[in-house]
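Every protein chain except one is present and positioned as in the full complex.
Chain IDs A, B and C follow the sequence of writing; residue 1 opens each chain.
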Amino acid sequence: MDDIEIDAVATPELDDPVLIEGLPGVGHVGKLAAEQLLEECDGTLVRRVYTTEFPPQVTVDDDGVTELTCAEFHAVETEGADLLVLTGDHQAATNAGHYRVTSAFLDVAEEFGASRAYALGGVPTGELVEEYTVLGAVSDASLREELEAVDVQFRSDEPAGGIVGVSGLILGLGERRGFEAACLMGETSGYLVDPKSARAVLEVLQERLGFEVAFDSLEERAEEMEEVAGKIQEMQDGPAVGDDELRYIG
Amino acid sequence: MDDIEIDAVATPELDDPVLIEGLPGVGHVGKLAAEQLLEECDGTLVRRVYTTEFPPQVTVDDDGVTELTCAEFHAVETEGADLLVLTGDHQAATNAGHYRVTSAFLDVAEEFGASRAYALGGVPTGELVEEYTVLGAVSDASLREELEAVDVQFRSDEPAGGIVGVSGLILGLGERRGFEAACLMGETSGYLVDPKSARAVLEVLQERLGFEVAFDSLEERAEEMEEVAGKIQEMQDGPAVGDDELRYIG
Amino acid sequence: MDDIEIDAVATPELDDPVLIEGLPGVGHVGKLAAEQLLEECDGTLVRRVYTTEFPPQVTVDDDGVTELTCAEFHAVETEGADLLVLTGDHQAATNAGHYRVTSAFLDVAEEFGASRAYALGGVPTGELVEEYTVLGAVSDASLREELEAVDVQFRSDEPAGGIVGVSGLILGLGERRGFEAACLMGETSGYLVDPKSARAVLEVLQERLGFEVAFDSLEERAEEMEEVAGKIQEMQDGPAVGDDELRYIG
Partner (left out) sequence: MDDIEIDAVATPELDDPVLIEGLPGVGHVGKLAAEQLLEECDGTLVRRVYTTEFPPQVTVDDDGVTELTCAEFHAVETEGADLLVLTGDHQAATNAGHYRVTSAFLDVAEEFGASRAYALGGVPTGELVEEYTVLGAVSDASLREELEAVDVQFRSDEPAGGIVGVSGLILGLGERRGFEAACLMGETSGYLVDPKSARAVLEVLQERLGFEVAFDSLEERAEEMEEVAGKIQEMQDGPAVGDDELRYIG
């Protein structure tokens, strides 16, 4: 196997498509947002990207059938713009791998004629988030105004540590190839998978690109996560009654 | 030395052989099962695979003679099918290495005309196993029925984390080359080497492929392991008498 | 992307320039010294060096605009000598990467006609430093005298563990290419960013090369660090009054 192998599943004509990246990261915000897009829209799988940078792993589906770990591109046509949505379960394993894999992703996007890209992700706040602000970063200053117009916030030197992983390189390597690239980062505690933050990011994206999707799946997941968070809270607060026996444990 | 070097020790004619992979993994289930096969059957060493992905290591035998770490293929003729049994002491050291090494293994299998493969392994349950169920996963849905017929169980989305390492890639990369590949995973606690789980896997395999081997060696090892487990249990329970002084230690 | 990509931003004529390396390291001494040089002098950005050995990362500036992580060379003309100042936020990620990246840095220096190099850094003492001595090491014994003349100290077998990272290889690989290379190491506790140590290194350098820069920025940073150190000291000493409640915590 080559370091990177790309399977062409379908090659529909797309009209100036926009690359939307949603790989795993902080709060799985980008991944949840991209997956929601695919669930609500009628997308077409167009490319599978296999790479020796991903773990040596197959996933097993409901029928016990395995599939080699890969990243996938789906073509999604919306009323606002054609999208090329990149999802998957993994980032690369090494520094050099991140560069190589992101280069391959940008190759695919270019092949479909994309020249704009949005990297979706989360930015950790370290505390409970009440209002789901979306922070932005852009590969070129000229892109800032149109994002501020849809309520994306820009804060001096944030995020402090820069943007790492595939999202960062979509901007960094993308710019070097002439992409107009932006990163949309939903604020999130950083401790839990955060569907609400994903929704905030998606709302910004659809306003920017002029399409609309339902949020049913994200809302369901948000309710699940609230249950989880509630249970964790309970465990931390301790039982309301009958905790006498527990007092002696720790 | 090249990244991978393959020594051709013998090249017997095999009739549609089945690749059986048993490298180290959870509970050493796959390795034990494959080694039992080699012990009971009259196999022929056909290939040695050396790779810079294995540790820089030689083993030392009873006579003090060293051998460079490698994986080995043995040809085994059974009444049911010709087997090509892959064993060894190591997996690869890196993600990319797993892909490269598994590709080399599949090259060898193809060279002998194999188009079917069984990856043998264990699946950790985290608790003591009473009944040794064998879970299955298949590279193609059409392979499921014949395994269910020999009591292999398929459970929705299990194993949860997918299948990793060479076993996973035998299915994942194997499928991409046209292999019919399945993984047989014996349930095992995950804490100890588990000859009983290996026996359960081997029983499924021989029923599926129509051969029979004795289990003497696995039974011996199972007895040894029970002694080990018994001693661990004893240590955890503490001494039957005279434990008064110990009470204050922990 | 190639493993290393070098963007030529400008190519001014330099007169026998001296390579000055200040990448991150112990106490950030070298980085602070090199950055101070760039702040005080009127330098020109001449090269950006991108490499897959750096983290997959973009920095975000005050305007929310991203830049792919890189190392930069600035040309600085001083009354004493032309300088080629190398700064950046990262070292390489692997052993082999350090060698490759340093080789690329030396390529750039050679391209501008440099044949002398100073690697700036810190040497950890493990305790509070009162007098900021600068230790030296040289690629060739003939270089020692001119450094001793500007109060650089040479101590038998120090630093004990040798010099690691890009600084070490500027000397090690530089020598193999015919560079006259020296390392100037400011003594520093090793626990904190140390602008005073950086100043000591810079004073030696300017005396050696015959130029003069102001130290305003390093002085400011030194004051900030003293505040930080003061607070840490306070925390360690505990509060002056009212510490009765705290007595029971630990």
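In this text, a residue touches a chain if its C-beta (ideal position, glycine included) is under 8 Å from a C-beta of that chain, and two chains touch if they have at least 3 such contacts.
Because the structure is a prediction, the values reported are computed rather than measured.
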item: Displayed chains contacting the withheld chain; value: B, C
item: Per the touch definition above, residue among C:17, C:136 or C:186 touching the missing chain; value: C:136
item: Chain not shown: contacting residue from C:3, C:158 or C:219; value: C:158
item: Among B:41, B:93, B:192 or B:229, residue touching the chain not depicted; value: B:93
item: Touch criterion as defined above, residue of B:69, B:125, B:189 or B:217 at the omitted chain; value: B:69
item: Footprint left on chain C by the chain that the document does not show; value: 92, 94-96, 98-100, 102-103, 136-141, 144, 154-159, 162-166, 168-169, 171-173, 175-176, 183
item: Residues belonging to chain B that touch the chain removed from view; value: 1, 3, 52-69, 93
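As a working rule, only the chains that are shown with their structure count from here on.
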item: Chain-level touch network, classified as line, ring, star, complete or other; value: line
item: Rotation angle superposing chain A onto its copy chain B by C-alpha atoms, nearest 5 degrees; value: 90
item: Classification of the chain A:chain C interface as same or different, half of numbers criterion; value: different
item: Centre-to-centre distance between chain C and chain A (centres being mean Cα positions), rounded to whole Å; value: 37
item: Per-residue multi-chain contacts in chain C, two or more chains; value: none
